[in-house]
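Okay, structure first, notes after.
A protein chain is absent from this complex, but the other protein chains hold their places.
After this line comes subunit A, so read on.
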Amino acid sequence: MTMPNYLPDLGPITAPQLPEHISFWENCAKRELRFQCCSECERWRHPPAPVCPHCGSAGATWKLAPPRAELFSYTVVHHAPTPALRGYVPYNIAIVAFTDLIDIRIVSNVLNILPQDLCIGMPLQLVWQDQGPGRVVPLFVREGAAA
């Protein structure tokens, strides 16, 4: 028996609209969390953008996220915004920051945790979940906890 998904696949609304985002999700499908890094000034950026906000260069490589992450902030959602999520509330939404990467964050969820145990600054560890066809999402657990 496999673990149920934290949240269900919500369909078309989760599809990338900007071409810059396609590589991000293709990397996720390979279970690799990668961010753009400028080919010129070597500064990282996220969300993906066509040019570097620091130097204007269009060149970028996709570098693996640092292994260490922490909970920067969060919320616990009690009101389901769509009928598909009604059976899932309350669920948490995590804002995850990466150690040594300034002002790069992603929106995610923390698995296997009670709402009252979420606390800003807690160390997190990346895990992957197959959310739906072709969609693998980066999620987190408390550092040291099993996924």
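In the analysis below, a residue touches a chain if its C-beta (ideal position, glycine included) is under 8 Å from a C-beta of that chain, and two chains touch if they have at least 3 such contacts; residues count from 1.
Assume contacts and distances are computed from a predicted model.
S.K.: Can you match the unshown chain of the complex to its UniProt protein name from these: "Thiolase C-terminal domain-containing protein", "Heme lyase CcmF/NrfE family subunit", "Sugar ABC transporter substrate-binding protein" or "Cytochrome c"?
M.R.: "Thiolase C-terminal domain-containing protein"
S.K.: Any idea which of A:L10, A:V51 or A:M122 touches the chain not displayed?
M.R.: Of these options, the touching residue for the absent chain is A:L10.
S.K.: Would you indicate which residue among A:P47, A:P67 or A:P123 is in contact with the undisplayed chain?
M.R.: Per the contact definition at the top, the residue touching the missing chain is A:P47.
S.K.: Which subunit A residues touch the hidden chain?
M.R.: Residues of subunit A in touch with the missing chain: 7, 9-10, 12-18, 21, 25, 46-47, 53, 72-79, 81-82, 85, 88, 90-91, 93-95, 97, 102-109, 115, 120, 131, 135, 137.
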